[in-house]
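Omission of a single protein chain aside, the complex is shown with its protein chains in their original locations.
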Amino acid sequence: MSDRPFAQPDFEREARWGLPEVVLGIGKTAAQIAEIVGRLRDANSGPVLVTKTTQSAYDAVLAVAPEAEFFVDAKLIRLPRPPVVSAGTIGVLAAGTADLPVAEEAALTAEAAGASVERIYDVGVAGLHRLLDRMDRIRLCEALVVVAGMEGALPTVVGGLTGLPIVAVPTSVGYGTSLGGVAALLGMLNSCTPQVVAVNIDNGFGAGFFAALITRKLA
Amino acid sequence: MSDRPFAQPDFEREARWGLPEVVLGIGKTAAQIAEIVGRLRDANSGPVLVTKTTQSAYDAVLAVAPEAEFFVDAKLIRLPRPPVVSAGTIGVLAAGTADLPVAEEAALTAEAAGASVERIYDVGVAGLHRLLDRMDRIRLCEALVVVAGMEGALPTVVGGLTGLPIVAVPTSVGYGTSLGGVAALLGMLNSCTPQVVAVNIDNGFGAGFFAALITRKLA
Amino acid sequence: MSDRPFAQPDFEREARWGLPEVVLGIGKTAAQIAEIVGRLRDANSGPVLVTKTTQSAYDAVLAVAPEAEFFVDAKLIRLPRPPVVSAGTIGVLAAGTADLPVAEEAALTAEAAGASVERIYDVGVAGLHRLLDRMDRIRLCEALVVVAGMEGALPTVVGGLTGLPIVAVPTSVGYGTSLGGVAALLGMLNSCTPQVVAVNIDNGFGAGFFAALITRKLA
Amino acid sequence: MSDRPFAQPDFEREARWGLPEVVLGIGKTAAQIAEIVGRLRDANSGPVLVTKTTQSAYDAVLAVAPEAEFFVDAKLIRLPRPPVVSAGTIGVLAAGTADLPVAEEAALTAEAAGASVERIYDVGVAGLHRLLDRMDRIRLCEALVVVAGMEGALPTVVGGLTGLPIVAVPTSVGYGTSLGGVAALLGMLNSCTPQVVAVNIDNGFGAGFFAALITRKLA
Amino acid sequence: MSDRPFAQPDFEREARWGLPEVVLGIGKTAAQIAEIVGRLRDANSGPVLVTKTTQSAYDAVLAVAPEAEFFVDAKLIRLPRPPVVSAGTIGVLAAGTADLPVAEEAALTAEAAGASVERIYDVGVAGLHRLLDRMDRIRLCEALVVVAGMEGALPTVVGGLTGLPIVAVPTSVGYGTSLGGVAALLGMLNSCTPQVVAVNIDNGFGAGFFAALITRKLA
Amino acid sequence: MSDRPFAQPDFEREARWGLPEVVLGIGKTAAQIAEIVGRLRDANSGPVLVTKTTQSAYDAVLAVAPEAEFFVDAKLIRLPRPPVVSAGTIGVLAAGTADLPVAEEAALTAEAAGASVERIYDVGVAGLHRLLDRMDRIRLCEALVVVAGMEGALPTVVGGLTGLPIVAVPTSVGYGTSLGGVAALLGMLNSCTPQVVAVNIDNGFGAGFFAALITRKLA
Amino acid sequence: MSDRPFAQPDFEREARWGLPEVVLGIGKTAAQIAEIVGRLRDANSGPVLVTKTTQSAYDAVLAVAPEAEFFVDAKLIRLPRPPVVSAGTIGVLAAGTADLPVAEEAALTAEAAGASVERIYDVGVAGLHRLLDRMDRIRLCEALVVVAGMEGALPTVVGGLTGLPIVAVPTSVGYGTSLGGVAALLGMLNSCTPQVVAVNIDNGFGAGFFAALITRKLA
Partner (left out) sequence: MSDRPFAQPDFEREARWGLPEVVLGIGKTAAQIAEIVGRLRDANSGPVLVTKTTQSAYDAVLAVAPEAEFFVDAKLIRLPRPPVVSAGTIGVLAAGTADLPVAEEAALTAEAAGASVERIYDVGVAGLHRLLDRMDRIRLCEALVVVAGMEGALPTVVGGLTGLPIVAVPTSVGYGTSLGGVAALLGMLNSCTPQVVAVNIDNGFGAGFFAALITRKLA
């Protein structure tokens, strides 16, 4: 290992998680990402994902994994392989158009972790009827990922309308006192309904993974 | 004035505001409060209010103004005199039981400033049907004061159901990351609906006054 | 809706607000903005606005709405159509030259919501006589939007000189401990005069809309 | 309802949550708590809980519900009635002795929501062998609640040793830059393992409820 | 020195500052304060001051310095001796009644440092005429200390009306987003007029000393 | 004024301050800056300054004021005209090389306000002997401006070595927990020596002006 | 262990650290502290310490360990037993009288961990000569613990005068913007000299332990 000490991917994660180690693109060079992807591909059988990444990293990944796909909006690279576990149906809700990149990161991760995903977008509470009109589809899910920026009220409102577990994802969408997503996060952590748990700002990956995990089906 | 330099009450406010200067109890001694109340009573004709005050201040006020009332929950002293202006109907909504002191401060202030007040309490969004059941009464108001702690989502949700102007009051109710009301305030400032403006945490007085002001009727 | 799931504009807002849904440009692609504008134009009759947007979004909007105007300073796109409601006269005050983009966002929004706007700019309190010289024009308004960065003292000072309702807008103008507008916001929330309510930093849209709303005239 | 407007308990929650509405003791008087408990007892069949409460509230509750129990350490009142739903086995881990009140709040809530609870206390990472020695018991659980103050590293470390879903609860234990639990919360939100979701500081109730919810068994 | 290692008062300060070392009462026991006062009295000739102190410290000081005076409102103990230097006339302005303790700390310190003090209290900007009526007295001063809590606008407004140097003192008066005086401090640091410098929250001592220092007269 | 409402420069400031209004470059376009400079030049006789500005603003200013100078390091434009008042000798100290732009802004402002300036640079406390070697020059000044980033200890140390009034300027130099200068500012506000007052982060202009003001000589 | 699950003291620490596990008094009951002390006494041979504790905990400890000492100022209980390792000479410096409790916590811990301690107190930088007079004693140490509140400049200044490793301890001494010690901590983290590392606010224990550790002598 001494000749490339910068990374020792954790090949045991696929066994522990039902998903290979996922590469966070932030702070890594394109070359580093490509090398890690190549090694993860060889050591695992499930879909390999890179999150919060760029076109130039994708170009480097293509050189070692020509089958790689790039989801521009979600800023996510995927090596399309079948999930190694099976999970339930996850509803991924997004409050506004600007929340879509994070929502897609969650949805694609949940699919890679074996879930079926129902996408329910642009249901912010400023027009509450849009959400109420979708409650039938929402109630068919086993768990929800709810993505919202600004005041982050959507998970709380959804929690007032259903009993499902909700993984809330604050986004950095907004300006001024949105404080890069902190306002939305605080709204979610202080939610007056206990079905709501939170992940880090913009962490669609974590939310999608967790939602799949809690609906995982035994083989 | 040199013998009591600590306060020169602003007797012009009744003319400018339609309400005598209101005394903030914080940081003043009982004796100071009593003296200021006495002087405001003499110089004005409308109801005199002391906010965020205590039983001991009330005792001191009684010595100079035996007609004074004390609203324990609202921590508010009132000299009961008829308002000098007339305003519209204000709905005061509170999310939870713990928000009542601030809601009552708002309601009593709005009444002193000439408004009629409709109290609509315990309509937090964790049980959304409670709010939906009250929408008929809410829609009859001309302006709303919406009081909420924790995640502060109630003003946003109300704004998704009606077109009325909403003065949102964050409360310091909560714990942990409620940060003494900052979480609720941020939720209100980042509300995705533009009918919502905010006042300081626990500032029921300001919200009640402002709501009365924007519905003031010409004589 | 499944073929373009990213946005479901809220066509009921024009009825509820007297103004079609306003598009926040932040976090949306030019193509997304253009499509939403097109759909809002078809479903509403009032002026359609895009705030905090860019030249490239304007170029995309022009393709679907050739009549669109772009106000560069205000970073605002407008489809020029008559307001569907009528409101009163709003004074829009700005403390300094650097506050003008936000002040113009407020003024243009208030006009789109049916108000007449009196623009009163560069009246910061460092030269108090400039403000005092304008008080006659200010007192003719029915409500005020007061825009200020740095220490945000202007709304408080104006509140000491008039009894009008004031919607204060902190701007992100300043440096160092202005903290991107947080200093000005705190100044406004802690104003010692209760005529002052606040909106989010740089939220000229919200302030202009709210000021128009509280002066709306019945048909 | 007009004669006691301060609270309208949400009786639908038992159906939606599998647990009656839980009363947060903060900000409510003893008399208010006792009245709400009485009404919840009549309208529901499951265990009624009051969290973050005091001896004086317990005294008041005893007058209306003599069967009530008070868990002093957990600051929790319980009306001992069988759960109305059935859930799986939850491991509740606590890093240090000072974290026990919150851990017990989580454990008692999970039990009220139908779960079996495995208590695994004083396994902070400063003596890692204490945790490693307990991993066998931990791996038998279906979900974990991990309670920690100070640096909040325990959920991350547990996540490096097992694939179970982890609901992390930061506590306000610590001093100085623990910032009342914010340091631990940030540690959990930034956890490098995606099995970890977080709830508000000291929110044992939310964590215990959520863990039970995701392991709920169909009747 | 080894028998009382806890303090080695700095006897050179009287020569450097024109005022003996001033004892900050916070964090010291009554016995420690009394001993330090006694040693400062012996080693210096000017007035000895203890700030932010208590009745019990005063009792202890009386035992070693029977001539000591206690200013209850200002929380300040003084050994009344003539100043060793001579300074100019300082105006000390306070916005509200609750700001008086800090204003008095500033005034008493400035007097001990040789200045004459003009006290101008309760001139908050919510009633601007009160300030305008006092401008003649203010303009006769050589430097100003301006004390204000809440939004902290007073120094900026005064700076718009005069060219004098202003030492602004934020106070911890207020609630909610006053953040214990941080809002007022930020308002002062971001003042749009450059005559304003700031000291720490509630630091009347520092402001009074500095104002005297910059008006010091040569013997 | 209606044809160019964006700015109404305050021509009275030269009389009040002894310096024409100084233009803050941030948030203004080059064209706006040039126009304001032109108008200030016509209405005042002293040096006109633009701070925190750019080469492109300088280019625009040159078109209306060919005599304008640009100090690249200080980011300051100056119209070189003799000061209209006379002030004393100011020492401007800077802790490190990276603090020089702010120090130069202070020095050039003080000179424009009539002061003589002694520049004493690179005397950070990590090598205390460098400062001690300069104390003779420092003690000849009447007031000091002390500029420092990082931990901001220099003003406190200088205050331990001399009795001069010190205007401390925190700079945004540093990284990580320097928090853009907040660490240095807090260090200065909490200085254990009362000769130190503070201005906003990077506000060399304010510090230089204030130091000149307090040493102003009567004509 | 199941009969007292609240604590499982880490008896391996004495071997790993050269000091038994130290009990943090915060958040533990007197009974819990006494029990833990008793068990640590039995399982270890070195001095047992309880930090940040109270008289009532001491009373409880005396019942199980009559030899226990209580250092009131340091809020520290000690079972006086000889250290099991030997370390070098540590200088413990404190800036002011109010910093002594934390300094004593550091000194007593270092002694328990085998070090000799030189106490050098009240050497704050406001009177720099007091520090310079002690430099000879300071230079004889092998490592320093430097304790300071307020602006926290002392470690930086000491680092400018010696090449010794410095463990800086911010204290919560101060008021206003000292922010409970955060100002001092930031000053230490941003120190311009690299000999300085920091521990948590008021963490005398950690600093004393670390200083002893880095000077430990081989047997």
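Each chain gets a letter, A, B, C, D, E, F and G, in the order it is written, and its residues are counted from 1.
FYI, contacts are C-beta pairs under 8 Å (C-beta built on N, C-alpha and C of every residue); 3 or more make two chains touch, one makes a residue touch a chain.
Note that the structure is a prediction, hence the values are computed from the model and not measured.
One chain is not displayed; in the complete assembly it touches the shown chains A, D, F, G.
Contact with the omitted chain, checked across D:32, D:51, D:178 or D:200, is made by D:178. Remark: the omitted chain is touched by one listed residue; of D:18, D:83 or D:96 this is D:96.
From the options D:26, D:43, D:62 or D:128, the residue with contact to the chain not on display is D:128. On the side of subunit F, the interface with the absent chain consists of residues 96-100, 119, 121-123, 126-127, 129-130, 149, 173-178, using the contact rule stated above. In the full complex, subunit G contacts the hidden chain through residues 16-18, 22, 143, 162-163, 165, 167, 185, 189-190, 194-200, 205-207, 209-210, 213-214.
Listed for subunit D, the residues touching the missing chain in the whole complex are 95-96, 124-128, 150-153, 156-157, 159-161, 174, 176-179, 182-184, 186-193.
Convention: only the chains that are shown with their structure count from here on.
Mean C-alpha position of subunit A lies 49 Å from that of subunit F. Between subunit C and subunit F the centroid-to-centroid distance comes to 35 Å (mean Cα coordinates, whole Å). For subunit F, residues that reach two or more other chains under the stated contact definition are 182, 185, 189-190, 200.
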